[in-house]
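Omission of a single protein chain aside, the complex is shown with its protein chains in their original locations.
Labels run A and B following the written order; every chain starts at residue 1.
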Amino acid sequence: MTTAPAPRRLGELATLVGGELLGDPETLIHGLNGLEEAGPGDVSFYGNTRYRRQFEATRASAVLVSGELPARAGLALVRVSNPHLAYARLLKAFYPTARPAPGVRPGAWVHPEATVHPEATVMHGASVEAGARVGARTVLYPGAYVGEQAQVGDDCVLYPNVTVRERCIIGSRVILHASCVVGADGFGFAFNPEGEDGPEHYKIPQVGIVRVEDDVEVGACTCIDRATIGETVVGRGTKLDNLVQIAHNVRVGPLALICAQAGVSGSAEVGTGVVLAGQVGVVGHIRVGDLAKVGAQSGVAHDVPDGEVYSGSPAVPHKEWLRASAALGQMADLLKEMRALRRRVETLEKEMGE
Amino acid sequence: MTTAPAPRRLGELATLVGGELLGDPETLIHGLNGLEEAGPGDVSFYGNTRYRRQFEATRASAVLVSGELPARAGLALVRVSNPHLAYARLLKAFYPTARPAPGVRPGAWVHPEATVHPEATVMHGASVEAGARVGARTVLYPGAYVGEQAQVGDDCVLYPNVTVRERCIIGSRVILHASCVVGADGFGFAFNPEGEDGPEHYKIPQVGIVRVEDDVEVGACTCIDRATIGETVVGRGTKLDNLVQIAHNVRVGPLALICAQAGVSGSAEVGTGVVLAGQVGVVGHIRVGDLAKVGAQSGVAHDVPDGEVYSGSPAVPHKEWLRASAALGQMADLLKEMRALRRRVETLEKEMGE
Partner (left out) sequence: MTTAPAPRRLGELATLVGGELLGDPETLIHGLNGLEEAGPGDVSFYGNTRYRRQFEATRASAVLVSGELPARAGLALVRVSNPHLAYARLLKAFYPTARPAPGVRPGAWVHPEATVHPEATVMHGASVEAGARVGARTVLYPGAYVGEQAQVGDDCVLYPNVTVRERCIIGSRVILHASCVVGADGFGFAFNPEGEDGPEHYKIPQVGIVRVEDDVEVGACTCIDRATIGETVVGRGTKLDNLVQIAHNVRVGPLALICAQAGVSGSAEVGTGVVLAGQVGVVGHIRVGDLAKVGAQSGVAHDVPDGEVYSGSPAVPHKEWLRASAALGQMADLLKEMRALRRRVETLEKEMGE
């Protein structure tokens, strides 16, 4: 949480990311930044030829690159196989996160029948209910709630005001961002025209759980509903952005990326490595195949085959969508054209009739 | 909250739902599940001919059905008028929810001028402010907040980190899921080009309240804004999914169903029994008529008549939308066709000219 990291030698940093250094290893590096924002003393990265111009103009002292870029006067290069990844590793090295001291703080509530690892941290205002377990080095911030018989693994972070409802299972190295909700009731009702007080939506008890596997990150105010029966599953290494809705009995991942404000309806499957862009909706009971990608704001109403890219509402293969979008822009012209053609046909018809 | 419910005799269960049993009443039932997931010892339900194949293949011991389905060797049937509803009732019977012991727990904050029913439960970290009332058997989980002069009826559940702001009124048998917010200020500003420090959006005080009627369920991270003046109303038996936005002075329900991530803008009316699918948007000051249905991701910009089904953005009658969607897919062909026709007309014109 320090704002000013200690400076390091460029040679040390190149070694840290396993890169080949073209430049002075003694150069003192003070921080990291994007190509445009970086200045002298900064390391940046260049991983996409789209940013060639920014690369040419950068004032950084060193840039992480892949491939055979020529060195430039006054700019050191560090050749690595994956500049973006190397940049992430350097950020981690520069800004090490200090874990809060372990222990149950005054003002925390831990039920006598709960099991909290002695190396875990439970802050004031956090709750661990009866039968719940909290693993080693896991941190519960104020307002975090772990319900009865819920389990949270090792090395997790539950930020302020996170809710993990009863019996849900959280793996290890999971990050739950502030105000996310794991295990609220799924949205299930049976219409009963003859309830005691008239027609009603009779609540279908949601007796299943949510299972969040290892290395998952759940965004702020994201909601993952518990299964009606059985499990809603967020698979290993999946990352959910903020304000995402995962309905009951959904299975997502492993390694999926779901961007902000996207929603997945009940019992849908979102496969391995799938990317859902922002504000996408997926209807219930369908499957988005492994490694498929869905464009922003799309509405997926049918199965998406493995590896395909879909867009639009309703979503179709991306190429079709591009064609339809282009055509839509030509609609007004088409109408005009049609009217002109009709007049020409009328003229011909008159001439023929004469 | 038990995971393994006690087994029961099939005959007893058939009686419980008022069904006609075709099979052995002594069959021991251990649980419930969907047609595909169910195994021996399970009861399932079959309420929609779309799932005929799953019904034929189920390994369940018994299935709740309607109508005159023939019995099958090794599969008991329980005939009821509404299999889905009967299934919900059995789930409730199998998984009875244990209400936490009543009382104000240590670490809870109840203002001396608040009124909490002796049978209510207020957990550690929950707050009830001055002049607020909490009814019988209502449960406030940690982090739940009931503001000044707010009222919560009987048999409600306020899950962790729920906020009910000052003066709002919650009926009885209402479920407020984790991190939902009832009574935040509506989004109202008057542009003032000549504020003290330059132009400003001058805040319009939001002095009204939210009234949530009996038997409503509000999803996790759902927001219901207080009225500018008067009341925002969520009518009896309405169910709101997660991440829904209900703006100031809206009236919804009774008995409406609003799916995840849908939003209703200021002063709109959403009538009795309306269904808004996921990610729908409704603009302000319009009316969605009783029993209308709006398809996923639709944008409702004008009144929807009672009983109609609308789709699209902007939303139109569903049939029109289907036709337009189909036509959109044909656009590329239409353009081609148009060009071909133009060439034929040109040929004719030349021939006529000769």
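Rule of thumb we're sticking to: a contact is a pair of C-beta atoms (placed from the backbone, for glycine too) under 8 Å apart; a residue touches a chain by one contact, two chains touch by 3 or more.
Bear in mind that the values here come from a model prediction, so they are computed numbers and not experimental data.
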item: Touching the absent chain when the full complex is considered, from B:T27, B:S44, B:T138 or B:Q279; value: B:Q279
item: Residue, one of B:A6, B:A73, B:A98 or B:A190, that touches the chain absent here; value: B:A190
item: Touching residue (missing chain; options A:G11, A:G34 or A:G195); value: A:G34
item: Candidate in contact with the missing chain, chosen from B:L16, B:A93, B:V309 or B:L341; value: B:L341
item: Contacts of subunit A with the absent chain, listed as residue ranges; value: 1, 3, 31-34, 37, 82, 84-85, 87-89, 91-92, 94-95, 97, 107, 123-125, 141-143, 159-161, 175, 177-179, 215, 217, 219-221, 237, 239, 241-243, 255, 257, 259-261, 273, 278-279, 296-297, 313, 325, 328-329, 331-332, 334-335, 338, 341-342, 345, 348-349, 352
item: Residues in subunit B touching the chain absent from view; value: 107, 109, 125, 127, 143, 145, 148-149, 161, 163, 165-167, 179, 181, 184-185, 187-192, 197, 199-205, 207, 221, 223, 225, 228-230, 243, 245, 247, 261, 263, 265, 279, 281, 283, 297, 299, 301, 313-314, 316, 320, 323-324, 327-328, 330-331, 334, 337-338, 341, 344-345, 348, 351-352
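Everything that follows uses one rule, which is that only the chains that are shown with their structure count from here on.
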item: Centroid spacing, where centroids are CA-atom means, of subunit A and subunit B in whole angstrom; value: 25
